[in-house]
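The complex appears here without one of its protein chains, the remainder shown in place.
Each chain gets a letter, A and B, in the order it is written, and its residues are counted from 1.
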Amino acid sequence: MTTKQKDTIDRFLKGGMSRREMIERLGRMGIGAAAGAYILNQGMTEALAQEFNWKAHEGKTINLLLNKHPYADAMIANLENFKSLTGMNVTYDVFPEDVYFDKVAAALSSRSSQYDAFMTGAYQVWQYGPAGWVEDLNEYIQDSDQTAPNYAWDDMLEGIRKSTAWSGVPGAELGGEDSKQWALPWGFELNSISYNRRIFDQLKVEPAKDLPELVELAKKITDSDAGVYGIGVRGSRSWATIHPGYLSAFANYGAKDLTVQDGMLKAAMNSPEAKEMTALWVKMIQESGPKNWATYTWYQVGTDLGAGASAMIYDADILGYFMNGGDNKEAGNLAYSAFTPKPGAEAPTPNVWIWSLAMSTFGGQKDATWYFMQWASGTDHALFGARKMDFVNPVRQSVWKDEEFRSRIAKSYPGYIEQFEASSPGSKIYFTPQPLFQTVTTDWAAALQKMVANEIPVDEGLDELAGNIDRQLKAAGLG
Amino acid sequence: MAATTATQPTASPRKSRLGPALLPYLLSLPALLVCIGIIIPFFTAVWYSLQRYNLNLPYLRGFVWFQQYIDLFSDPSFWHTVQVSLLYTALTVILELLLGLGIALLLRRPSTLHNIMSIALLLPLMVAPAIASLMWKLMTHPDFGILSWLIQQVGITNFRWAAAPSSALFTVLLVDIWVYTPFMMILLLAGLRGLPKQPFEAAELDGVPASFVFFRITLPMLTPYIITAALFRMLDSIQQFDIIYAMTQGGPGDTLMVFQVMAYLDFFQNFNVGRSAAVLMVLWAIAYLLSNVFIKHWLRLRERARGAA
Partner (left out) sequence: MDRSNPVTKILRGLALLAIGLFFLFPLFWVALMSFQTNEQILRIPPSIVFEPTLSNYWALISGRLVSTAGVLEIKFMGNLWNSVFLSTTSVALALILGVPAAYAFARFRFRLSEDIAFTLLSFRFAPPLLVLLPLSLYFQDIGLTDTYVGLIWVYQLIALPLILWIVRGYFEDISPDIEHAYRIDGHSWWKTFTKIALPLARPGIAAAALLSFIFCWNNFIFALILASAGKQPVTVGALAFVTASGIQYGQIAAAVILSILPTLLLALYAQRYLVEGLSLGAVKG
């Protein structure tokens, strides 16, 4: 990079020049937009380097445990920048998503020092934290010797930031008092409606406004001659069935999974609101869900939408995003809609899944690991991933304001940003954090399966579930 | 593991003449040592099963003697698991045995076609069950699945395969049978082809009816092979995990909640190491008892065959 180019970029970074102006100037120097972005990334890297000693851990190697995921792909694509910034080396083990959490549990439960940091979901740290497997990252974030001044922790979306912090007290509010930052949010998904505009246009229908309407709309589509089923939602016997659309609608109806009384947990998924909402949900699946619903996971819900077997899904917004690209038959036909399930409710309350980075307690070089983690969750890499790769949804507000990112999304994913902006303010984790999260949600999914199969009526099913959960909470000393 | 096999050491003289007294120990010791190394974790697991041990509830940890087992035995969902597992094992072993035996009988006479088929039929065994299940899941998909399409052609439109409680067991059995019948087939085919010829020739000369030959000559002579094949299938089947987990994760509801799926969920999802170990110990005990029956039978037959020879 010539000095002139460098000056231009530096001025932009200091805020003395607009982005467009910078790109124009670089253009005059013979640098196209794409190459400009890469150099810009380098420029930012250098800008970071000026204020903070990034080379403090030069020569060290850290090892990561990663899930085979577009977020990990984006990080790997940008890794050279980190290496030249810090002089550190990074190695990584990538495991398929299907077995990823088994591998994490195996590695951590055996107290293996093999991995310094790893990808995790926010729910999982409710188990890893109390087990003593992950570090509280607050002490790093707050330490100005260890964290670059421009790390901009507050730039992270508040609901998401808080959703990865927890005091460890069962039932305590996420991000509340004495919270420990168990993980850094990396990329996240909130739950809304993704639909096939081609099919909707053909049937002359519009996205539903609320859950009762959704149930009707889905039925109408299923009964039509479009040859598709109305709505895809997950149904496998797994925690993953509960957290997307189901819990988002559940929360919107004002229902709670558990309540806390005098520090003790009590199952609350059999409240009247919960029963009302669940009855609609079960009806929707029976009438117009996928036939093999009880085996449906993320993959089948997505595949069906992408291949034109379903007209819409109530699931992660980025699932709809992924299916609008790649070699999917319906790529380019998908559209997005924020969703407020309860009639008369003010705004959407999407539950979220947050892919996060956590630091293993058993790693031998935590300070060096932190350097990697702050880089990987920093604005610089977030911008690179959001502009060039599928590192979406970004967890940083500044990225959502970035013009290049916005125009890329607006062009290829029409309506996505509008959907996000309507959904985002109310989006956070709506589960009660507690160590039996997986047990509770897996049993919940099994109960839904019984209700959908008409083995038990909805209200009885939820009562039975609540009784069952209460017993398990008691056995664990939590209820 | 002692006192398992009650066969009396009726030292057949021709058996012991081949080497010095220590030799057999020297020969079998390396195998034993290698396995003993792996058995140490087994005892650690027994130890875990006697503790309340949740990885993420460290404050609960403590030695509870047999409380874990008592809790299991008083839990109806555990008995459901015992039932489902035994049913699954019985169905797979019996169906695969019958089908495997049938195929072996069809392929009994060595010919080029039969030999090619016997190798070709081994192919399903060569696909890892975990991956095979992925393929079956696609083939039973209501829209893209070729099997769903095929049954639609014969008028069955609302079949939900692994997703409905009424057909989940059937679907998983289908995959299990597809994967493992070849194992039965090849062991039994080998047994059939190895049977001495004389009794069959004699029966043919005497014009004995085929059914009589089958039930009075073929079947009794084949029994040791049937036991070996059934033993190994039984051991795998009662520990079935890959197919059931990939196809239904133990559902719908609790329809297919077999031992290993239960223990897997306890360990990897609920982090309840103690309970998981207790469930698996019960599984181990059942496998142990069943094998004991099989092996006693097998040894008795071998003894008898040797006596007759």
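The rule is simple: a residue touches a chain if its C-beta (ideal position, glycine included) is under 8 Å from a C-beta of that chain, and two chains touch if they have at least 3 such contacts.
None of the values given here were measured: they were computed from a predicted structure.
Colleague: In the complete assembly, which of B:A90, B:A128 or B:V293 touches the absent chain?
Modeller: Answering carefully, the residue with contact to the hidden chain is B:A128.
Colleague: Which is it among A:P170, A:G235, A:G302 or A:P394 that touches the chain not included here?
Modeller: Touches the omitted chain: A:G302.
Colleague: Taking the full complex into account, what residues of chain B touch the chain not shown?
Modeller: 1-5, 7, 9, 11-12, 14-21, 23-25, 27-28, 30-32, 34-35, 37-42, 44-45, 48, 102-103, 106, 109-110, 115, 117-132, 134-136, 138-139, 143-146, 149, 152, 178, 181-183, 186-187, 189-197, 210, 224-225, 228, 232, 235, 239, 241-242, 259-260, 263-264, 267, 273, 276-277, 280-281, 283-284, 287-288, 291-292, 295, 299, 302, 306
Colleague: Please give every residue of chain A in contact with the chain that is not shown.
Modeller: Residues 68-70, 73, 77, 92-99, 102-103, 106, 109-112, 114, 227, 298-299, 302-303, 306-309, 319, 322-323, 325-329, 389-390 of chain A touch the chain absent from view.
The rule is short, and it goes like this: only the chains that are shown with their structure count from here on.
Colleague: Which of the residues in chain B come into contact with chain A in the complex?
Modeller: 54-60, 137, 140-144, 158, 160-165, 247-254, 265, 267-271, 273
Colleague: Chain B touches which residues of chain A in the complex?
Modeller: Against chain B, chain A makes touches at 101-102, 105, 109, 126-128, 130-132, 235-239, 290-296, 300, 304, 307, 309, 435-436, 438-439, 442, 445-447, 449-450, 452-453, 455, 476-477.
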